[in-house]
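Dumping the structure here so I can ask a few things about it.
As you look at this complex, bear in mind that one protein chain is not there, while each of the others sits in place.
For reference, chains read A, B and C in written order, and residue numbers begin at 1 within each chain.
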């Protein structure tokens, strides 16, 4: 059921044309003439009207605006699948009662460094190790990641430490190497609407951690998930990582409202990245607790053994000691909302 | 210490004029000539340079921009008062270990209605009753509040129920009536930079609950607090209530990052209003828990015995039953972060 | 005609309750059952449903959301008054073919200073002189304006120079003095939703220049105009002065889209303030031309004889020489869109 609102002065002929076009497409029209406007209710399975068709009605003479009632995402919607999706990765899972913590440095820097960090975070309860080998950096003069060498380091660390790996893909041409070395493929915020990349990861079986774009609405995040799922890969993990607003005191504005809204609209698990969401290490602890209290299904936390020498994002990384304290403090918060960590 | 950055092509004469102006005002200049730009460090008590003076340097020929190092707020800053401010109201207080909950309807509608709500929220643990008698409404055709009659209803309810009262002031001409009937004066989001109103409430002794404006930065919120404090009233309670962003799935974007940032910059207590922050009743519970987990010193929650008949904001009001459940669920969250509720 | 969208699982009883409530209020219901949702079209004069009533439907069990079709403003709408409103002030007018330019300093500083500026801007074609005597400043430690003394200076300058005066009101208690000395009353951006102030200026006959709030939507600006007009004062001039966005390269983001949108929705004249909209003097000239090309009915431009000594906003003020050049360059642009300046 969609709604077409006509202009105040819409002509009878314009109304007839709209009805004709609706009927040609197999819909019928429910017309309400108000004192100010005429409104057409479109009867039929309007979930089949895509954005283009909807816009084409919007461009017809006499039309003021279109209100869409049907959500544009289907496979990602809770209407489609009422039960929570739980995604298993090795012996752990995302979306269940236990809240997994994905920890590690922003970028893979060296085997020794990642091993050191991996051992520490594992000791304090992390269930995944993260680290970027392909790094999307806003400057071409910044460190761009170690590439395939970084992937191998991740893989060796995984073997030694025993934690599955989360790492980012930036280019569909890297899919082979990514599939070989990683357990969860991350799509970064800047690539949330890189539709070719979404389609590429959608055509494989690996779970995908999909980060919300800096200015993406919740609906657009779900449409990006739909892109992946429409190719056959249902293992999508949504990630709130802060949006861009006018506030400059923090790097981004972490939108925790998004957690319950996403859980209501979708069956997919929702993890939160407070490191990027706040952008300063001393805000990571309170925001991690807040995320868990709001119902997050997982956390993504940047940890580095020496933040002041990190090749990227040192300002927002926890030291292993701070991570240890955080993990300890998170336990009672998780318990308070009926979860474990 | 402030920083003046010169244009790439700034002339020697322009530099001399800036130095002269600095010296006339009692400062000295520390000049660094880089390969690209010349930069002047201003030596002296630059906290005495107000915004105007700073701008006047910005308008001088040869100047590219001014970086201010000193925070513009003083009385509100933690530098000025390192210890947390605790504000006592009757037998309760805001800013201490126990987290007060301010509950009640958006608008005062009738004595019976407010009494009913007051009894319910008190039973489940609220420590303040709220309700608007003067209502800032975006439409002149909406209910504008009961005015003085509403104030009397608040006052009677307070006596009957035993909870101190929080209500909003909209107009400096109402200060007499507000002082007579209320325990905490609320400044609404739309009036956060109504400087005359801030000065008015600053010149009395009543505690002030100051809501963050829809597009106010954290720094501007603290400057608004400074306005009040500069008149002699130190009892300011800051309130995060959601900011305006591009996201339309929720009424506002609740900025919980603001809690730890405000606690770092200021000694003032910080309360959170998840009812306005999310705008939908079923989001109030997760966001209340998140706020407490992030370190909030209090909560402001809209409760109505019959949301579907409420004269305003029914969509975001809890029923007493929902409020009861929420209060129960908040207890372990508060305990998990070393607080009580 | 409004639209009520029901939840996917809405019960028959919930639907009946909504219909009953509609009928009690004198409306009838047009029900469309789609494959996914049931939608109710509200038949009757829904322009009489105010925001509160609409929200109260939104709070009913079974309701997912309300789409409002009717614009909430009436007196300000072009539906209500199809012809452009032209506001006469002395021998000049706003809203006609000739584009008036309101020029002057941010703040009134001294009689000599304002006289100097007034003579210069008049010489180059300004039709109004502006200057603040009551200044809304984000810091309590900044210059707050000369108050009544400033008003007298404005008045003397007006007599000497022969230009009508535009100045800002901040407090309803100042209305007497403002009415005495000014020709157009300005409501500043921070007071756009100071509803008591709007009502105060609405109950007199003086034209009001209403600035858009930093985060106000176009619809909210028109609702603020409606507040003034609902008290009987139809002489409202809308002012676009930049909105707050994530962009930090400029002080604000001047929203020139707002000009044609406002002209379509409303009959009121629209002026533009490029000085605040851009925040840097060298952007004022291109943005003034752009505003005129987009259809602005007037310009508000800050001019100061010595920006580097201005008591406020020096960075965005033009010198008289720059103003002279701008006025000359604006003429062919105005002509190109069928106007004069």
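By definition in this document, a contact is a pair of C-beta atoms (placed from the backbone, for glycine too) under 8 Å apart; a residue touches a chain by one contact, two chains touch by 3 or more.
Computed from a predicted structure; not experimentally measured.
Engineer: Which displayed chains make contact with the chain that has been left out?
Structural biologist: Over the full assembly, the chain not pictured touches A, B, C.
Engineer: One chain is left out of this view; which of B:122, B:137, B:244 or B:289 touches it in the full complex?
Structural biologist: That would be B:244, which touches the missing chain.
Engineer: Touching residues of chain A against the unshown chain: what are they?
Structural biologist: 50-52, 55-61, 72, 136-143, 170-173, 190-191, 193-196, 199, 213-215, 220, 223, 226-227, 230-231, 244, 281, 307-315, 317
Engineer: Mind listing the chain B residues that contact the chain we can't see here?
Structural biologist: 1, 3, 5, 8, 30, 32, 34-39, 41, 43-47, 67, 69-70, 79, 215, 244-246, 248
Engineer: Which residue numbers on chain C touch the omitted chain?
Structural biologist: Answer for chain C: residues 215, 217-219, 243, 245-250, 253-261, 264, 277-278, 282-283, 286-287, 289-295, 329, 332-333, 335-337 touch the chain left out.
Throughout what follows, only the chains that are shown with their structure count from here on.
Engineer: When you take the mean of every protein CA atom shown, which chain's own CA mean is nearest to it?
Structural biologist: If we average C-alpha coordinates per chain, B lands closest to the whole-structure average.
Engineer: Would you kindly say which chain has the C-alpha centre located farthest from the C-alpha centre of chain A?
Structural biologist: The chain lying farthest from chain A is C.
Engineer: With chain centres defined as C-alpha means, what is the inter-centre distance between chain A and chain C in Å?
Structural biologist: Between these chains, centre-to-centre, one finds 38 Å.
Engineer: Report the inter-chain centroid distance for chain B and chain C in whole angstrom, where each centroid is the mean of the CA atoms.
Structural biologist: Between these chains, centre-to-centre, one finds 26 Å.
Engineer: Provide the C-alpha centroid distance between chain A and chain B, rounded to the nearest whole angstrom.
Structural biologist: Using C-alpha averages as centres, the distance is 31 Å.
Engineer: Chain C: which residues touch two or more other chains?
Structural biologist: If we look for residues of chain C contacting two or more partner chains, we find 215, 244.
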